[in-house]
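A single protein chain has been omitted; all remaining protein chains appear in their positions.
Per-chain residue numbering starts at 1, and chain names A and B are given in the order in which the chains are listed.
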Amino acid sequence: MNQEPLLSIKDLRTRFHTYEGVLTAVDGIHLEIYPGETLGVVGESGCGKSVTALSILRLLASPPTKIEGQILFDGNDLLKMSLDEIRRIRGNSISMIFQEPMTSLNPVLTIGEQIAEAIRLHQGLGREAAWEKAVEMLQRVQIPSPRIRARDYPHKLSGGMRQRAMIAMALSCHPRLLLADEPTTALDVTIQAQIVDLMEHLKEEIHTSILLITHNLGLIAEMAKRVVVMYAGKIVEEAPVEDLFFEPLHPYTKGLLESIPWMGRKIREGRKPLQEIPGMVPSLKEMPKGCRFHPRCLTAREICRNEEPPLIVKPPRRVFCWLWI
Amino acid sequence: MINPWMRFKKNKAALFGSILLLIYFVTALFAPLLYPGNPSAPNLATALERPSIKEPLGKDELGRSILGRIIYGSRVSLLIAIGVVCVGLFIGVPLGLISGYYGGKVDFGIQRATDTLLAFPGFLLALALVAVLGVGLKNTIISVGISMIPIYIRLVRGCTLSVKEQTYVEAARALGTRDLTILFRHILPNVMAPITIQTSLGMGTAILFAAGLGFLGIGVQPPTPEWGAMLGSGRPYLFHAPHVATFPGMAIFFAVLGFNLSGDGLRDILDPRFKS
Partner (left out) sequence: MDIILQVKDLKKYFPVRKGIFSRAMGWVQAVDGVSFTLYPGETLGLVGESGCGKTTVGRCILRLIEPDSGEILFDGENLLKLNRESLRKVRAKLQIIFQDPYSSLNPRMTVKEIIAEPIRNHLSASKGEIQDRVFYLMEKVGLHPEQANRFPHEFSGGQRQRIGIARALALNPKLIICDEPVSALDVSIQAQVINLLIKLQEETGLSYLFIAHDLSVVEHISDRVAVMYLGKIVELAKDTALYTSPKHPYTQALLSAVPFPDPKMKKRRILLQGEIPSPINLPEGCRFYSRCPYRRNFCRESEPELKDIGENHWVSCHFPVGE
């Protein structure tokens, strides 16, 4: 990549101060997103992927959360901005869509109003003009009869339509970066396919980069160009998507890829037991010493138990694992 | 799991309430140790005596020790409080469970009866029942207890309705568990939190209602020391011997306050956990 990154995260650490002590959800990660690309972030529950996205837009309540590090966007550190400055970025140059559209849409406002509100706020248009643009956005996300639908309340729409409405809202101000946190997990498979298709089209039209957060490896294979794998608050591997799937370096990545059933596998290989990753994801309160994955790793060695693995760079890939020294 | 005691301690009001209750229970339990002697023995020569070193709370219109009567009165009101919530619990909880779990006609019938009882303000209902049943300690407990039943029915029915939708109740049915077992092993334990809170608040209310009846002279009868009755008999002397009515009044106040603050504190620690 010889371009400048659009977003550059350096040493991000997000901690929650609770009754039970300090829980570190994201523990020192470095990440870059370039213009016009889809970066996939893959991991299971508790790995910190959602918290990373929320940290970028500072959507976590500031006590009890403490965020350290640097997030550079357009040369400015998002973590050092005032709340007013961050508000001007939210929904405007950086937008976010969530897993559950029903809880992220305001139930007492029509979807047209919600989209128009974002437009009025960030683009300074008057009521009429903003409404027109809102209808136009609904058309772009392929909601049928957009002018009529704009007057509907969220509960009148199906799950897929609500997700489209949320995408319309997020893209209404042509953001340069879209944070998509499990955007299709709550949807039926056929609707999911439509939304994926929509997101790819709009990405091309509006020249947005997407940070795609999901646990669904199939989705990553389809949409992402580069992938970052997270585990227990840290990044364990980063690679272009084909390298990740065909030559995974980190044992966790390998384990994940081996453990998912995919269609046609049984026909090809017969029904064999899926390769399991033994044990379970460590709780934030009891993080293992050394490499966080070592209790579950079949190739763990003495050093893995005692010391955290260093960064090993094999451009364009990165991996944190003692095996690759 | 967040330590519930830590959270309770942080709630200063609840802590204060529990201290009050502690004093109250200890007083009731150890009454003879705290005041040896018969508090109901009249001594007209010393009637309406002001508080002194020997008698810190003074004497009432029959020369009896107010301190002694308040101490022994705590037993009476504690007995009433426990009796009343027992009536409410043993009748209200099963009816609430049945009403919520089975629904249909049974639910309809029980709910309309409950509606009728709840149409009356609690104290008036107790009053009306005393008019029917008569005065005295036993009837006070029964009347105030009956006025508490519909509250438990409503509370338990509401919780039952939500607990019965939980998957583990469906699982129990799928396992062939009998209905009665489901009610008592699955639903009741998960409804205990609001019942406990209501019981704490209910005991405070019971003392208050019983005191009200006593004040009017239709509750616990003399010579049994009951705070409300003491308040009532002290009323004529309010101007020249205020201590006779004031101290029993304060006893009622602090006891009920103790139950209310503790109940609220319990609600704070039990409710959010209950929701999760």
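By definition in this document, a contact is a pair of C-beta atoms (placed from the backbone, for glycine too) under 8 Å apart; a residue touches a chain by one contact, two chains touch by 3 or more.
For clarity, every value in this text was computed on a predicted model and none was experimentally measured.
Only one of the listed residues, A:100, A:152 or A:222, touches the absent chain: A:222.
Only one of A:18, A:76, A:103 or A:259 touches the absent chain when the whole complex is considered: A:259. The chain omitted from view is touched by exactly one of A:83, A:189 or A:325, namely A:189. In the full complex, chain B touches the hidden chain at residues 1, 166-168, 170-178, 181, 185-186, 189-190.
With the whole complex as reference, residues 44-45, 144, 158-159, 188-194, 196-197, 215-222, 241-242, 245, 255-257, 259-267, 271, 273-278, 280-281 of chain A touch the missing chain.
What we mean here is this: only the chains that are shown with their structure count from here on.
Note: centroid distance chain A to chain B, computed from Cα atoms, is 54 Å.
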